[in-house]
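Apart from one protein chain that is not included, each protein chain of the complex appears where it belongs.
Labels A and B are assigned to the chains in the order they are written; within every chain, residues are numbered from 1.
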Amino acid sequence: MKPRGFVTLITDFGLGDWYAGTLNGAILSIAPHACIIEVTHSIPRGDVIGAAIALRSSYRYFPAGTVHMIVVDPGVGSARKILYAERDGHRFIAPDNGILPLALGTGAMKGSRFLENAKLWRERVSHTFHGRDIMAPVVAHLLNGVSPARLGPTCRNFVTRSFPRPRDFSARSAAGEVLYVDAFGNLITNIEEDSPITKGGGEITVRIRGKGIKGVSSSYESVPRGELLAIWGSSGFLEIAINGGSAAKRLRAGRGSGVDLERMRSRGKENERR
Amino acid sequence: MKPRGFVTLITDFGLGDWYAGTLNGAILSIAPHACIIEVTHSIPRGDVIGAAIALRSSYRYFPAGTVHMIVVDPGVGSARKILYAERDGHRFIAPDNGILPLALGTGAMKGSRFLENAKLWRERVSHTFHGRDIMAPVVAHLLNGVSPARLGPTCRNFVTRSFPRPRDFSARSAAGEVLYVDAFGNLITNIEEDSPITKGGGEITVRIRGKGIKGVSSSYESVPRGELLAIWGSSGFLEIAINGGSAAKRLRAGRGSGVDLERMRSRGKENERR
Partner (left out) sequence: MKPRGFVTLITDFGLGDWYAGTLNGAILSIAPHACIIEVTHSIPRGDVIGAAIALRSSYRYFPAGTVHMIVVDPGVGSARKILYAERDGHRFIAPDNGILPLALGTGAMKGSRFLENAKLWRERVSHTFHGRDIMAPVVAHLLNGVSPARLGPTCRNFVTRSFPRPRDFSARSAAGEVLYVDAFGNLITNIEEDSPITKGGGEITVRIRGKGIKGVSSSYESVPRGELLAIWGSSGFLEIAINGGSAAKRLRAGRGSGVDLERMRSRGKENERR
């Protein structure tokens, strides 16, 4: 038996039906050595941005060579294409609706191809389930060693999207926004840990929905239970959280809510708790 | 190490407790080479019909030889038996409550046996968890090569059930009903894609809950966002959906809601979008 081939799945199928399970079968029928990891099937229906954030935050933790398959596909059955791309030794298949450029960065995508070689697909393709009938078989053939060159023609004219970037981005201030609300109610922003503002001295103040948060904490428990904090989260972005609660509920904040940072001039004591 | 043996799980355990996970352990303790795919644990509690539809719609996408185990078992601990059967090279184990005849068709079931050989079970069998204590060990022994003949005696007197069939089923009309509502709110009916009514010319009109839908679409996006459509779904049945919404909510429809089809005489332009 071959060594394992790794596949991750990100979909908006939910877990109430057989759709996610069937993807596994469609892959294993062709590549019985596949090791399939279900990153999440709970992306809100059709939420391309949510899927991209899940992918961007997870893919690099898997072994190189992993094929990441994303099925958030409101255009299934229409003329939309399906895209293959590579980055840093990882391989990706997703509908051509902006997920891969969002997650990987358009400039960092390599070897982009549209899936057009129907010989690698299920013989009969349904109108509504290209994940099962096109994407899963192609993933399996890749695991079996089929060259990406056989999937279809190289392409540059795929749909591109990008996340909103922070405005006013200096060593003293930044104006960002919330990109994602996780199941804990943590607000993940678009302000990265290696931004200019993190380099200077003096305390950072974070403002969101009229509230001010002084300093960036190093753990949820570094503030009293029930209080707001800002923290550099596990995806490398600034997050707004509540120790033991939901910042999204408390602040009535969600994707797009503005988040402003300001760095005070240092006057002796460094109050930041990094 | 042996090549992998495939197992699928369909249960009504939900994901909030350790029950589904424990089934995995009970199988792997006996058959460490098992590859277990959790098709769904979210069947509504005790919903034999829902479990049968999930099984029927998923099993054929797995490799031949797969053992499919279904634990929707309101009669656990009572005198109800547990059934083994085969179809098309797939193997199935489920409580004898009609799930397998519903999913596979009574006539197509082969090699049916009741599980009676307690030597293949956990030594101590609980009152409430035969999935863990009887079914999982038997699945594992099958993966290890134990012959089905050792499970128990052949049987014909298992519980039989069948799905409601469409009435008035001709090339001109059909009167069916909704069998299943998926997590997207799509209404899966009992009208199959290879029914007589799909063969003729002229446009099909679908009626449900007082609404009429003209034609059968080939993608969700072939109608404007928010509008109703009919489409041949991925399980081979006619589905009623809303582009970007929930048909179940909009129509207040559910299992058992009537769905009528009528084929108009063709007058020139074929309006069906298949």
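Following the convention adopted for this analysis, contacts are C-beta pairs under 8 Å (C-beta built on N, C-alpha and C of every residue); 3 or more make two chains touch, one makes a residue touch a chain.
Just so it is clear, the structure is predicted and the values come from calculations on it, not from any experiment.
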Contact with the hidden chain (one of A:T154, A:S170 or A:S219): A:S219
Candidates B:G21, B:G65 or B:G89 - the one touching the absent chain: B:G21
Residues of subunit A (touch criterion as defined above) contacting the omitted chain: 1, 3-4, 6, 8, 10, 15, 35, 37-42, 54-55, 57-59, 61-63, 66, 182-184, 217-222, 231-234, 239, 244
Hidden partner interface residues of subunit B, rising order: 1, 13-22, 24-26, 28-29, 32-33, 36, 45-46, 74-78, 126-129, 132-133
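Basically, only the chains that are shown with their structure count from here on.
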CA centroid of subunit A to CA centroid of subunit B, Å: 32
